[in-house]
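Beneath this line is the structure, given in structure tokens, with notes to follow.
Every protein chain except one is present and positioned as in the full complex.
We just call them A and B in the order they show up, numbering each chain from 1.
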Amino acid sequence: MNRIFAIIIFTGIPLVIAGAIFHWNDILMFFLSCLSIIALAGVIGRATESLAIVSGPRVGGLLNATFGNAVELIISIFTLKAGMIGIVLASLTGSVLGNLLLVLGLSFFAGGLKFKRQNFSIHDARYNSGLLIFAVIVAFVIPEIFSMTLNPQKTLSLSIGISVILITLYLAGLFFKLVTHRGVFGSSDKEEGETEIPEWTKRKSIWVLLLSTVAVAFVSERLVQTFETIGDKFGWTELFIGVIVVAIIGNAAEHFSAITMAMKNKMDVTVEIAVGSTLQVAMFVAPVLVLVSLLMPEPMPLVFTVPELVAMITATLLVINLSNDGESNWFEGLILFAAYLIMGIGFFLL
Amino acid sequence: MNRIFAIIIFTGIPLVIAGAIFHWNDILMFFLSCLSIIALAGVIGRATESLAIVSGPRVGGLLNATFGNAVELIISIFTLKAGMIGIVLASLTGSVLGNLLLVLGLSFFAGGLKFKRQNFSIHDARYNSGLLIFAVIVAFVIPEIFSMTLNPQKTLSLSIGISVILITLYLAGLFFKLVTHRGVFGSSDKEEGETEIPEWTKRKSIWVLLLSTVAVAFVSERLVQTFETIGDKFGWTELFIGVIVVAIIGNAAEHFSAITMAMKNKMDVTVEIAVGSTLQVAMFVAPVLVLVSLLMPEPMPLVFTVPELVAMITATLLVINLSNDGESNWFEGLILFAAYLIMGIGFFLL
Partner (left out) sequence: MNRIFAIIIFTGIPLVIAGAIFHWNDILMFFLSCLSIIALAGVIGRATESLAIVSGPRVGGLLNATFGNAVELIISIFTLKAGMIGIVLASLTGSVLGNLLLVLGLSFFAGGLKFKRQNFSIHDARYNSGLLIFAVIVAFVIPEIFSMTLNPQKTLSLSIGISVILITLYLAGLFFKLVTHRGVFGSSDKEEGETEIPEWTKRKSIWVLLLSTVAVAFVSERLVQTFETIGDKFGWTELFIGVIVVAIIGNAAEHFSAITMAMKNKMDVTVEIAVGSTLQVAMFVAPVLVLVSLLMPEPMPLVFTVPELVAMITATLLVINLSNDGESNWFEGLILFAAYLIMGIGFFLL
């Protein structure tokens, strides 16, 4: 896997640079950028993982929690800079839907074909479902509904307040999970004696992390510039590009590992990747983008479109209901995937 | 019971035929048709049951799953043919509400008066609640919300896509329940040695099924023609006729068995009838009607009115919450019934 990533990166990035200089066709650039970003995201994931193992569980958890969606954050910042607020919100929505429905769905399904029933920590499931409801159903719904009667300035104030609260609660949640209530959470997959060996050394991990992040930033800027042409050529709306395309690119590497883990019956890791990543997007990436947008020409309030919000709410209710017994099977996976399909068709037509 | 059904059928149907020829008063025709359909539905239920026992659990499950709401399907097709799309959607809503709130409510209540607590399979409850959320909260809500910004043509495309997905998932669910995960589900009521004896022979069941279905089709066509007059005379809106009247007629026989079973403390059967029937309506009858409507002069998108949808969503959330502990008592029954009453008043006033 590392070799494939390396090949893509070392041929993809020079090509993107060449394309940027010689103004290649947008469609070609779109595909080159996508491929490079997927590979870079994979490498960043591995570097973070290695660094996390070296740093011990607490700092490691923190690292995973901040770098886990670094790629997405970077793409979004460049999209914000280009003034395409609609695509940023759509790609946040897409991350939530992609993680909850597509990744968890395919993981439950693929795992369920091999194992009749798979189990994961009920404590994790409950912790996750409480925060999912808080983030999606309280923190996202309130500004949406209240913004209908508030003026834009007050809507922005409300968004800023909520963003600060979300980030604070996200950090408090890490403190809860890693410090005060450590040991309660999801270590059931790991055997007692098993110590994880980092793939790369600390030094190498840090370098890879730094260089890849710079590369992602560079490629993301090119990618964002192709959106308009791509939308016109393929008949994709801004919403569809954000919800489906950007979300899949930004999360592809992660998706791949979640499904692999499910097939090894390591469901706690799968759930942690899929739901943990959703929470990170909703409680950390989204509010950080709201705050970052204050430095941009146009600020971004935390107000999704109604279809986006409804899709996230229904996805959340479905996932909570299916996962809070700590068990999964292929049919539950199929239900989640079917829900993703329905929403995908909806956003395509919109 | 069979004798009563037979008497009603053998006096009711000739009268309906006579009435159709001599153009009797619509109100008389309405009551004659209703009575005949209730009795025919009872007989169809018994024939299906007998056939299911003879055919073994898998084919039997499939038979129950397709013929269980045959009467409703037939009435709806004739209503569609008469162009009354509003009544079709309303009667689907009414089936969902009637099964979830009225039938389950009266069953829990009646059973709870005799037994302090009654239990049913938690596996069934979870399977049901996952699919209920999928069908009502994802598959019905998405077209509603998205249709607000889509043009009618695209709304119809979305409805068709969702209908295909719903039917596929419904069949996959049967495969899951009857094949890959058999044994997990709700056989706790039956003692091991107990073999069920079919009421009728295979031959008789098939004949009864065929003839009754033809009769239901004939009577339904008369019934549909009386709706307009009935609405005017009694001051009932289209919505009220669909949600309350048609739904109760189409499901009366079923309702009766569910309550009888609850009073015998066979709660798994009760839940299977009430919730299973809801799922069948939502995941099979409704999407089939959408597809059938494409052959009719006016196609029917899967878009309920807002009050209908909200009633179904709230009913779903209430039932899931009350049933996912696998226990019931008289007070839970009363809560469900009270919710039905509130919605009934609402639809009456609307």
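In this section, contacts are C-beta pairs under 8 Å (C-beta built on N, C-alpha and C of every residue); 3 or more make two chains touch, one makes a residue touch a chain.
If you're wondering where the values come from, they're calculated on a predicted model, not measured in any experiment.
*Asks:* Just to verify: which one of A:Ile21, A:Met148 or A:Ile197 makes contact with the chain not shown?
*Replies:* A:Met148
*Asks:* What does the interface between chain B and the hidden chain look like in terms of residue numbers?
*Replies:* On the side of chain B, residues 116, 306-307, 310-311, 314-315, 317-318, 321-322, 325, 329-332, 334-335, 338-339, 341-343, 345-346, 349-350 touch the unshown chain.
*Asks:* Give me the chain A residues in contact with the hidden chain, please.
*Replies:* Given the touch definition above, chain A has residues 126, 129-131, 133-134, 137-139, 141-143, 145-146, 148-150, 154, 157-158, 161-162, 165, 168-169, 172-173, 176, 180-181, 320 touching the missing chain.
Definition applied: only the chains that are shown with their structure count from here on.
*Asks:* Quick one: report the Å distance separating chain A from chain B, using the average Cα coordinate of each chain.
*Replies:* It comes to 41 Å between the two C-alpha centres.
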